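With one protein chain removed, the remaining protein chains of the complex are shown where they sit.
And then subunit A:
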Amino acid sequence: MIQTGLIQNVHGDLVTDACYDFYGLRLATCSLDQRIKVWQLDENNTWNVEDDWKAHDAAVSKLSWAHPEFGSIIASASFDRTVKIWEQSTAQADAQQSNNVNGSAQIHVPITSRWIERAVLSDAKGTVRAVEFVPHHFGLKLATISTDNMLRIYECVEQPSLVSWQLTEELDVLSIAAGPSPGYLSRAHTMALATPTQTSATLEGASATLVAQALQQSQNAAAGTPNSQARAGLGNREADGGWCLSWCKDKYWGEVIAAGCGTTGVIKIIQINARRSSTLLTLSSSPTTDASTSSSTHVGTTDPTDSRTSSSSASTYAITSVAWAPSCGRSYHLVATGGRDGHVRIWKVKPGSEDIDTENVAMGMSTGESESDDSKWTAVAVADFDQHKSAVGRVEWNITGTILSSAGNDGRIRLWKATSGNVWRPAGSVGVEQTEEPTQPNSKDVDMDA
């Protein structure tokens, strides 16, 4: 690993998200300062700010670039409960278009920006925590997830103008019905317990210290806020929960998304279907959870806005981040999760047999185990890392699905790669602490005897 650059004075406040465009030549950043900036890489390998505008009325939480075949488009999610669609416009088009575009969105062009607000999606009843455009072969669509535990799918219905977006799906992640596999829960969970070689022995100890840490942190956070009592109810839930999503990049399986919300500690793999969207599989990261508590078919009865029931269970930790690797020709998928339990997990997700249709799916629920195993999606954790020893805030794959990165509260960004035996191993780490000695021992992070 080597440091190759530094951009100073990125934002006036903490950066909440950064997102590269399709080519990696531009970087969009957003911040607690409610602004979005777009940086461009020049020929001398330096990043220059290209645009900078106030995007929302609260902190911006996440950004996503649309595929370039649709143009230069960014979606931004915010704590102001909205998602906005921004389009970069060529300078000459600006003046004319801003006068003429009609539609639901109010058009105002910030002077400093060539990015035009094309649409505001304001269906969320909570802060919007994640947004991601669907893989381009499914059209110009996006998914959002907010603290009301709703997964929303929008489709652009007027493509050149981008002003009109239809809410095509609104799914309560906690209660969405199970899909083709009734046996998926037990299978997924037993397999999740059979994790490879890693750290299961130290898990209990680690969890205990994490609880203490988490408590301490929330106290600190509360103490640091002037109006701490007011935020205790919702604030803790928002602080302890995790709302995340990631699309399956493959065209073959249709629109499939991994999503998690709140403090349930599970990720649901959901098939988006115009007739009936359903849960294909649940990834449960917490070995101590029994199948019924995280069962997607039952949790629907609890009020999704009341998180105290689930957060009171000390055994579940929120999943803060999920990342679906590009499968790149593999017959299975890799889905990475990171959570407040300090673990980075890689799940090997095997799709069911090819001829599942949703009619049989519904039947399969009643016929139970009689359905052949081949038709069910299954998952097994192929890696489980606790090197961060503290909550993990983000996991992400590279474009070929060969490198996984994770960010933890230990102050390190860790990288993971598969060895020739397909065993996932640490592949270096980066931090921001002052270096004690000029040379650090290599062995500190990397297991050399792979």
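Assume a contact is a pair of C-beta atoms (placed from the backbone, for glycine too) under 8 Å apart; a residue touches a chain by one contact, two chains touch by 3 or more; residues count from 1.
Heads up, the rule we're going with is that contacts and distances are computed from a predicted model.
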Completion exercise
Out of "Checkpoint protein", "Elongator complex protein 5", "Eukaryotic translation initiation factor 3 subunit K" or "Nuclear pore complex protein Nup85", the chain not pictured bears the UniProt name "Nuclear pore complex protein Nup85"
Fill in the blank from the handout: Answer key for A:Ser72, A:Ser285 or A:Thr378 versus the chain not shown reads A:Ser72
Fill in the blank from the handout: Out of A:Ala130, A:Val266 or A:Ala407, the sole contact with the unshown chain comes from A:Ala407
Handout entry: Chain not shown, touching residues in subunit A
Key = 1-20, 22-25, 27, 29, 31-33, 41, 47, 58-59, 61, 67-72, 79, 88-90, 93, 96-97, 100, 102, 127, 136, 159-160, 216-217, 220-221, 224-227, 230-231, 235, 238-239, 326-331, 390, 393-394, 396-403, 405, 407-413, 415, 418, 420-422, 426-436, 439-442, 444-446, 450
